[in-house]
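The other protein chains are all here in position, but one chain of the complex has been omitted.
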Amino acid sequence: MDVNGKQFKRFLERYDILAEQNSKEKAKKQHAKGKLTANERIQLLLDENTFEEVDAFVKASQTASDFGAAGNDNYGDGVIIGHGKIRGRLVFVYAQDFTVMGGSLGLVHATKIAKIQDMALKMGAPIIGLIDSGGARIQEGIASLAGYAGIFHRNVHSSGVIPQISSIMGPAAGGAVYSPSLTDFIFMTNETSYMFVTGPNVVKEVLNEEVTFEELGGANVHSTKSGVAHFIYEDEENTLRGIRKLMSYLPANNIENPPVREFNCEQPDYEEKLRDLVPDEPDKPYDVKDVIQLIVDTDSFFEVAKYYAANIVVGFARMKGKTIGIIANQPKVLAGVLDINSSNKGARFIRFCDSFNIPLLTLEDVPGFLPGTGQEHEGIIRHGAKLLYAYSDATVPKITVILRKSYGGAYCVMNSKNLGGDFNFAWPTAEIAVMGPEGAVSILYRKKLAEAEDPVLMKKELAKKYRDEIANPYVADEKGYIDEVIDPAITRRKLLSAFEALENKHVNSPSRKHGNIPL
Amino acid sequence: MRRSKKNTEKYIALSAEGKKFEFRDILNGEVKVNNKTQKIKFRQNNGLNFIIYKNKKYLVDILEKDQNKYEIIVNGIGHSFTVESPFSYRRKKFLEKSKQNSKTESITAPMPGKIVDVLVENHAEINKGEPIIILEAMKMQNEILSHVSGTIKNIHVKKNENVMKDDLILEVEK
Partner (left out) sequence: MKITKLLIANRGEIAVRIIKTANKLGIKTCCIKTSHEPKAHYLSLADEIIDFTDIVSDVPEFLDVDRIIEAAVAHKVDAIHPGYGFLAESPYFAQRCDDEGITFVGPSADAIYKMGNKTIAKQIATKHKVPLLQGSHGNVSNFDEAIQIADKIGYPVILKAASGGGGRGMRIVEKASQMEKMFKLASNEAEKAFNDPSVFIEKYVRNPRHIEFQIFGDKQGNIIHLGERECSIQRKHQKLIEECPSPALSPELREEMGAEAISIADAVGYYSAGTVEFLLDEDKKFYFMEMNTRIQVEHPVTEEVTGLDLIEMQIKVAEGDSLPIKQEDVQLNGWAMELRINAEDVQAGFSPSLGVVHKVIYPTGPGIRVDTGMYDDSVISPNFDSMVAKLIVHADTREEVIKTLKNALNSFWIRGVKTTVPFHKYVLSHKKFMKGDINTSFIEKELDAFYETDQDEIMLAAFLASYDFAKELENESADDVNFEKGKEINPWVLNKRLKSL
C-alpha cells in the first residue's frame, strides 16, 4: 500500500477531523461545567489502553434536514460505542457526547447504541451506558422516538441475561430516562446529573410550580426520595470508580457464577463482638451494618441504594472471596419496619441476585409491616407481595439469620423456612412470634389489664413473661422452623459452611413463560 | 495493565474549614513541608494506630469514611477532609461558585437526645443566636440556637421526639 497515496491520505485526514472534533476547546467547555468528556470518561472507566471504538466515523442521517439537522456533519453522531476491559474482563460501553448536538438521540445515534447492545448480548458480556443527553433529537422526529423504542426493547431483552449498568453523567430527560430505568443499576453524579420525564419548564407551564433541575430530578432526589438511582457519587471520577467496583462483584452473564476475589481475608471466623451488637432491650436501635461488617470479608460490603428506604439495607459482599447479596432490616431506621419503599427496594435487589446466580443472605430484625392509612391506601399489600414473591421465586441459595425481632407477616416474608429458605438460623436474642409481646398481651389480657391497678407495669411484666415463654427462638427451633439457634460469635463460620453446602443448589421450576409478579 | 488511567500522583485534601493540602506520591510515606521532605511512619501498637512524625507520636484513627469524605481523629481531635484529584478539585470550586446564592439553611441536631420543647413556630421570623428547641441529652437540657437569621420554613421535629446527631431539625429561609 502506498502510504502517500490518495486512499491513505483520506484515511489520515479523517483522523485529523475527528481529533479536531474532540478538540481541547470542547473538552474545556465540558470541564468548565465540572464534567468530563465522553472520551475521558471511557478512559477512566476501562483498563488503560483497552478501549476499541466501533463506528467512530458514522454520520447523522441527512434526510430530515428541515430544522437544521443538516448542519450536523459530525463524526460519530454524538455517541461513542465500543468495547474494552474492566479488570481484564470484556465489557461493552456506550458514552453519549454532550458536545455534539447536546448528546441528543437521533436515528444513527440510536442505531449505534442498539448495535453495541446486540453485541453485548451475543457475547454474554456486561454493558455500561454513560448517559449525557438532552433527549430526543427534535429535528429527526419520529425516527428518534423509534430509536429509543429499539433501545428499550433491547434493554428488556438483555434483562437478566447480562448485567446492564447506566451512569447518568449529565441530563437525561424525557424518553432518555427509560433506558436507564430498565437496566439493573443506575449511577448518578451529585449536582451535575439530572433525570426527569418532564423538565422544570413544562412543570412550570402545566402546573405553575417553580422547581429547579436539582429539586426535580437531581442525584440527591433520586437516591433518597424516588429510589431511581442506586448509587450516588460526589464527582465523575468516583462515579466511574464505583462502576468498576460494582463490576468486580458481578458475573458476565446469567450462566456464569460471580467472580472470586483471591486475597487473605483477616475477618476471623469466631467473633465475640457479635454477641454484644444486638441490645437485649427489644426497642433499642443498633446499626445492622455493624453486624454485616463482622460477618463478611473485611471491607467487602458494597451497599446498594444506601440513602433510599434506609430501613432495609441491601448490598453485595464477599465471603471467602465469593459474592453474596445481603438483605438486612435496619433497626436504626424506623425500627427496621417493612414499608412500601423498603419492600420494593428489597424485592428488586433479590430479583437481580437471583438472575445472576448470587446467593442471598437475609439478616432479620423486623417488627412487622408499617401500619396506617397512608401505607394501606398506597398499596402496601401489593408492594409487600413483591418482596414475598421475589424471595419465594428466587432459586439461588437462600440463608436467613434472625437477629432479633421476627413477627407476624414479616416473619413469613423475610425468607422464612416454608418460603424456601435453605438454612434458617437464629441468634439467642431472636423473638419469633405472631406479634410483638406488647401487642400480644394487650389482646390476650385485655380484661385483666383494664382492671389492673397499674396497667403499664402489669403490661410490662406480662410482656416479659410472653417473651420468656413464647417470643424466643427455642419454640421455633424445637418445631423445626429454625434449623439451629447459633452463638452469634460463630455466625461467619456457620454461613461459610452453609453457603458451601448450597453451592451446587439447583431448583427445577415448572415450565412457564414467566411468573406474574404483583407489579 | 488491569487498571484504568488515573492521575494518582497528586491528591488534594480539603478540610471543612477550607484548608488545602497537596500530596504527591503519597504512598511513599513522605510529605513536603516548606520544601523539606519529611518522613511519616505508621505504627500499630496494642490495637492503636500511631503516626510518627518529626520524632513525635500521634494517635490517629479513621472515624468515618464515605467515598472521598473522611473524618480523622488525631490525638483526640476530629478533622473533616475530602480527598480530591486535581480534576474533582476544579469541579468542586466551580460548583461552589455557582451555588453561593442558595436560599435555605438547615439546622441539625448537634447531639443525640430528646426534644423537650420546640420554641418556634412555622413561618416565624428568627434571628441568629435565638433558641429554637430545647434538647435533653445526658440529663442536661440544652438550648439549640439558630446560626442564621430568616424565616422558619419546615420544622421536622416534635416535642418528646428523640433525635440522633445531625438529624434535621428545621430549615430557615434566608
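What to note about this one:
The letters A and B name the chains in turn, as written, and every chain counts its residues from 1.
Definition applied: a contact is a pair of C-beta atoms (placed from the backbone, for glycine too) under 8 Å apart; a residue touches a chain by one contact, two chains touch by 3 or more.
Keep in mind that this is a model prediction, so the values were computed, not measured.
For the chain missing from the display, the contacting residue among A:S23, A:N49, A:T212 or A:N257 is A:N257, taking the whole complex into account.
The chain not shown here touches chain B at positions 2-4, 6, 8, 11-13, 15, 19, 21, 23, 26-27, 29, 31, 33, 40, 46-49, 51, 53-54, 56, 58-62, 65, 68, 70, 72-79, 81, 83, 110-112, 116-117, 131, 134, 136-141, 143, 165. Where chain A meets the chain that is not shown, the touching residues are 87-89, 241, 244-245, 248, 251-252, 254-263, 276, 280-281, 357, 456-457, 460-461, 463-464, 503-506, 508-509.
Basically, only the chains that are shown with their structure count from here on.
The touching residues of chain B, counted against chain A in their complex, run 1-6, 67-69, 82, 84-85, 87-88, 90-92, 94-95. In the complex of the two chains, the chain A residues touching chain B come out as 31-36, 43-49, 85, 87-88, 191-192, 233-238, 240, 244.
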